[in-house]
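Here it is: the structure, laid out below.
A single protein chain has been removed from this complex, and every other one stays in its place.
And then chain A:
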Amino acid sequence: MKDVLRILISPVVWLASFSAVYALHGFVCELDPGNSEIGISWIRIVLVAAFLFAAALQIVLLTLMYSPRFGSAPGFARSVSRASGWVGLVATVWTLFPTLAISTCAG
């Protein structure tokens, strides 16, 4: 079961963080906390921080997949869990990148 979990964990964490950032986006847009002292809106700061946290989490997971202690034994499960680890990281960067570039709450 651990091998199945290793294969699933990174994409599942992507899904959780992607959904959480989307929910956070709705929440902070509703609150509308205004601009920070450096002129960037708090909404942008919070969302970018969430994006970076999600990406960092994926990097940690990917590192674990490559570590002899937490990764799978050599063979099928190791290859697939590492591949899905990369999927989680790339998906996080690609899908949450808009926090850096797109207007925050305008519809």
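Convention: a residue touches a chain if its C-beta (ideal position, glycine included) is under 8 Å from a C-beta of that chain, and two chains touch if they have at least 3 such contacts; residues count from 1.
The rule is short, and it goes like this: contacts and distances are computed from a predicted model.
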Protein that the absent chain corresponds to, by UniProt name, given "Response regulator", "Hydrogenase 4 subunit B", "Peptide ABC transporter substrate-binding protein" or "cytochrome-c oxidase": "cytochrome-c oxidase"
Contact footprint on chain A, counting only the chain that is left out: 1-4, 7-8, 11-12, 14-15, 18-19, 21-23, 25-27, 29-30, 47, 75-77, 79-80, 83-84, 87, 90-91, 94-99, 101-107
